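The complex appears here without one of its protein chains, the remainder shown in place.
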Amino acid sequence: MVDQILAGGATSVVNLVIHALVMGALVKLLLGMAGRGSGAPEFMRYTVVIVTTGSVLFAAHFAEILLWAYTYAAVGAAPPGTDLVYFAFSNYTTLGYGDILPVDHWRLLAPMTALNGIMLIGWSTALIFAFLRRTVPQLEKH
Amino acid sequence: MVDQILAGGATSVVNLVIHALVMGALVKLLLGMAGRGSGAPEFMRYTVVIVTTGSVLFAAHFAEILLWAYTYAAVGAAPPGTDLVYFAFSNYTTLGYGDILPVDHWRLLAPMTALNGIMLIGWSTALIFAFLRRTVPQLEKH
Amino acid sequence: MVDQILAGGATSVVNLVIHALVMGALVKLLLGMAGRGSGAPEFMRYTVVIVTTGSVLFAAHFAEILLWAYTYAAVGAAPPGTDLVYFAFSNYTTLGYGDILPVDHWRLLAPMTALNGIMLIGWSTALIFAFLRRTVPQLEKH
Partner (left out) sequence: MVDQILAGGATSVVNLVIHALVMGALVKLLLGMAGRGSGAPEFMRYTVVIVTTGSVLFAAHFAEILLWAYTYAAVGAAPPGTDLVYFAFSNYTTLGYGDILPVDHWRLLAPMTALNGIMLIGWSTALIFAFLRRTVPQLEKH
C-alpha cells in the first residue's frame, strides 16, 4: 500500500502546487485587466473575468489530469490499452461509470485521484466566486 | 482529442457566462424584494429568499444541462436512441451509474460535463449561503 | 418530462426550506450554548460545537433523503421491491453504483436528487466551517 500512497501523494502535492501557482497568476492577470479596462461597461468586464478565469482554470485542471494519466502510465495502474486521459478525467471528477477498473495492485490511485480532483475543483469554484463577488458588492455586508 | 476539448470547452464557457448572468440578475431581484418586503416577518422573508433563489438556480442548471444535451446531439456523443437530457444530467451531477456510456471518440465530453457541473453547483451553493448569511447576522464576526 | 420536473422540483424546494430552517435553529442553539458554556475549556466547546452541528445536520440530511424516498414511492420511480431509502441516499450523495436504476419514465428524479444533495451537503459544509471559523480567530484577516 505504501507505493500507492507515495505515487498518489506525490501527484496530489504537485497538483496542489500547480493550482496554487495558477491562482496566483490569475490574480495578477485580472488585476492588470481591471486597471486597464475600467472604462468598459460592467457587463463586458464581468464576461471577460468569467471567460478568462474559466478558461485558465480549465487548462489547469486539464494539466493536472494529464499528470494523473502520466502517473497511471508510469506504474501501470490500468489494463493495457486503456484510454488513460479518459480514465484519469473520470476519476478526477468522481464520475465513476465502472467501465474501466484499475488493476488490483494500484487500485487506490483511483480514489486518490478523486480526492485530489474534488479539492481542486472546489478550489476553482471558490476562486471564481471570490472574483465575481468583487464585482457584485451587494453580496458583501459592509 | 482537440475536437472534444473545443466542443466541451465552448459549452463549459457558455454555461459559466449563463451562471454569471443569472447570479447578477438574482442579486438585483433579491435586493428589490428586500426593499419592498421589509415589513414582513423574518420567517417569511427567509422562505421567500430560499424558494426564489432555489427555483431560479434550478432553472439555470436545467438550461445548462440542456445545452450539454444539445452538444451531445450535435456531435453524436452517445449511442443513437439515448435519452440525452438524462445522460447529460447524470454526468453533470457526477452520478455516473454506467447505464449509458459515451461513444469512444467523444468520451471526454462526459467528464467535462461533470467538471462543469460540479463547479456550477458549487457556485450555486455558495450563492445561497451568501444570501442566507445576510439574514443570519450572528454568522458574521463583526 | 414536465411531471418529473414538478415532482423533483417540489421535493427540492421543500428540502431547501428544511435546510434553511435547520440552519436558523442551529445558529440560535449554538449562540445559547456559547453564552452558558463560556467558562469551559476551549477544547470542550470546540468538540461540543462540532458534535452538535454534525448531528443536527446529519438528521436534516436524513429527513431530506426520506422525503426523496417518499417521492420515489409516490410516483413509482424505482422497480418494485427496491430499498428506496438506500436508493435515495445513494443518489443524494452521487455515489451511483448502478446496482439500482430508476424506471424510464421517472429517471430524471435520480440526477435531480443528486443536484439537490450536492447543494445541501455543500451548504452544511459551509455552515460547519463558518461555526468553527468563529472559534479559530487566526483564520480571519482582521
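Letters are used for the chains, namely A, B and C, taken in the order the chains are written, and counting of residues starts over at 1 for each.
Methods note: contacts are C-beta pairs under 8 Å (C-beta built on N, C-alpha and C of every residue); 3 or more make two chains touch, one makes a residue touch a chain.
Small disclaimer: the values here were computed from a predicted structure and weren't measured.
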item: Residue among A:M33, A:V48, A:V75 or A:L108 that touches the chain left out of view; value: A:L108
item: Residue among A:V27, A:M44 or A:A73 touching the omitted chain; value: A:V27
item: Contact set of chain A toward the excluded chain (per top definition); value: 1, 5, 9, 12-13, 16-17, 20, 23-24, 27, 31, 91, 94, 96-98, 101, 104, 107-108, 110-112, 114-115, 118-119, 122-123, 126-127, 130, 134, 137, 140, 142
item: Residues belonging to chain C that touch the chain removed from view; value: 46-47, 50-51, 54-55, 58, 61-62, 83, 85-86, 89-90, 92-99, 118, 121-122, 124-126, 128-129, 132-133, 136, 138-139, 141-142
item: Residues of chain B (touch criterion as defined above) contacting the omitted chain; value: 94, 96-98
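Definition applied: only the chains that are shown with their structure count from here on.
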item: Interface residue identity across copies chain B, chain C - same or different by half; value: different
item: Over-half contact-pair match to A-B, picked out of the listed pairs B-C or A-C; value: B-C
item: Between chain B and chain C, centroid-to-centroid distance (C-alpha), Å; value: 18
item: Chain C: positions in contact with at least two other chains; value: 94, 96-98
